Structure formats: C-alpha cells, structure tokens
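Would you mind keeping the following structure in view while I ask a few things?
With one protein chain removed, the remaining protein chains of the complex are shown where they sit.
Moving on, here comes chain A:
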Amino acid sequence: MKMASHRENNIANYQIISILGHCFNQLAVVQLAKFIPTGAMVAIKKFDMDKIKEAYLVESEIILTRQLNHPNIIKYIVAFVSGPQVCVVSPLMAYGSCRDLLSRHFNEGLCEPAIILIIRDVLDALDYIHKKGYIHRAIRGSHILISDNGKACLAGLRYACPIVLNGKWQRSIHSFPSTTERNLNWLSPELLEQNLKGYNEKSDIYSIGIVVCELSNGIEPFAGMSKTLMLTEKVRGYAPSILDSTTIPRDENIESGGDCEISTNILNRRFSDDLHEITNLCLHREAYDRPTAGQLLTHPIFKNNKRLLPLPELLKPALPLSDRVGYDTV
C-alpha cells in the first residue's frame, strides 16, 4: 500500500455526508464522506477511543487489514488519529453489508445465484487468509460488504487470530475471541466448546455454512434463541439447513398451527442440490469432515458462474449507495 499523503491524513479534507451505520458495539460510527481533493466517495469508520476498552482490538484490526492484499478483503486507504478518535478510511462499499441487504430488501433471503457469487468471493478471501496463517473467527453477513460493481469483500478482521505462534504453525488454537458476543451464532461447535482439543481454520468453514443459511433464509440459524441452547444444539450435532420445499416438512408445518409462520414463498421455493450440499459440507460437526476453502472453490456450484447475471442485477431492487445519494442530492 502506498504511503498515505498528507492530505489524506487530515480529517478536514473529508466532507461528511451521512451516517452509514454503527459497529464495534455502537462504539464506532461509519460515515459516508467525500474526499474533497478528488471528489471520491469513501467510508470513514470512527472509533471513539475514550469509550473503547479493548483498544488493542482496533489496533490489531488495522495492522492485520493493512497487511493483507486481496481483491475480496476490505482495504484501508488510510488510518489516522483525530482528537479522541481513530479514523479508518476505506473505499465505499456501495451496497453495504449482506446484513443490510437482507434487512432492507430480502427478508426471506437472496436468490441462489446471488448467494453463489457472494460465497465464492468470500471463499477466495478466506483461502487467502488461511494461507497467510490466520483464522477469521467472525465470518457473518454483516462482515461481508458489497461494492457497487458487485464484488463481495470480507471485513471484521479484529477477531482474527494467528495460526502461527512462536514461529510454528499450530495444529490447534485454544483462544476464545474477546467481545465475540454478537458473533456467537456463527461460531463453530469446537470453538465454543473451549476444551483442550481446540479448533483450527476449519472453524471458519462452519461459519461459511451458517452464512449460506443466513443469506438463503434471510436470518441466521439460532437467531433469537438463548445462547446456551444454541451451544447445546451445536455440540449435539444439530446442523441447520437452508429452507425450501425439500427441508420444510409441509404437513408438519400445518399441524403445528402457525407455531412458526413460514411464508408460502419459502415453502414453495427450491434451492439446488448443490447449494444444499455445500451447506451440509460446511456444517459437519467434526472439523475434519469439512472441506477447506480451497477445496470448496473447486465444487461444481462455483464453476458455471459465467452464465450467471452480474450481482448488481441480481440484487435489484436494491441500489448502490452512490446512486441513491445521487437521487437525494439532485
């Protein structure tokens, strides 16, 4: 990465346009801004360091993100200190996160081609991260951002941990990520078990499985469930699935008398066998049985991408942010 020039380090050169969202447990704000010298739209993440107790997490996220260089991993243009805040500038991800897309436009999930395109990009990034010797540990919809040309980028690297310790590639990792409360539903059973067996990079693959469910169903499995029940469900080997006509037993649903109201849309749709297979592969209880990111990328489901529509088409009616801003300001 080129050294940031003086003007990029100066908060005065950014014209704040609006708030995009919050992160880091509401202690950081993400703003849409225009970099005045060039007119480029960027996203500025501002961490309020007076309120953040785990300052090392902010630090490690910046250090790690700037060490990585991959088209599907979020880039930091520059990071600087401004008063009590640490500011991180990155290119604008015009569609926001997958979580945003699901809550705003796709309450019942994305269409299969969109899921395939997004997951392929994330797997590319994950393969790269694992080969660099890190476990992401926070793969989830809100950490996957979509750019205006439909490229998925992985973010949220503050939870990542190195696989290499004392110059040695560790067979298993035992650390439990701190402030990981909001990621718990996506984490693998072996990571949550916190025993001497530990976990490895396959833990991220489990999270990919949960993300596939999240993108397909509109909400992640175990949402709204008590954390302890989620834990026992995972440890006992319950594997969530993507919901369609094959996975929801029709009669039972009617019998239970609206116990869980599932729309006819979901009841009648049909995901491909390949997508079901990918989900099941990722959600194996035993890490050993899950494929690596590299192996998953060779799955036939990712082979025929050329024939798919580009992601921005598939995401309609959602519009990229820059276009929306255009409407608002005209």
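Miscellaneous remarks
The definition used in the following text is that a residue touches a chain if its C-beta (ideal position, glycine included) is under 8 Å from a C-beta of that chain, and two chains touch if they have at least 3 such contacts; residues count from 1.
Heads up, the rule we're going with is that contacts and distances are computed from a predicted model.
One chain of the complex is hidden; its UniProt record names it "non-specific serine/threonine protein kinase", one of "Longin domain,Longin-like domain,Synaptobrevin", "non-specific serine/threonine protein kinase", "Alpha-1,3-glucosyltransferase" or "Elongin-C". Touch with the chain omitted from the figure is made, among A:G83, A:G237 or A:P310, by A:G237. Contact residues of chain A toward the unshown chain are 173-176, 180-181, 184, 192-198, 213, 217, 219-229, 231-233, 235-243, 247-249, 252, 256, 259-260, 262, 266, 284-286, 288-289.
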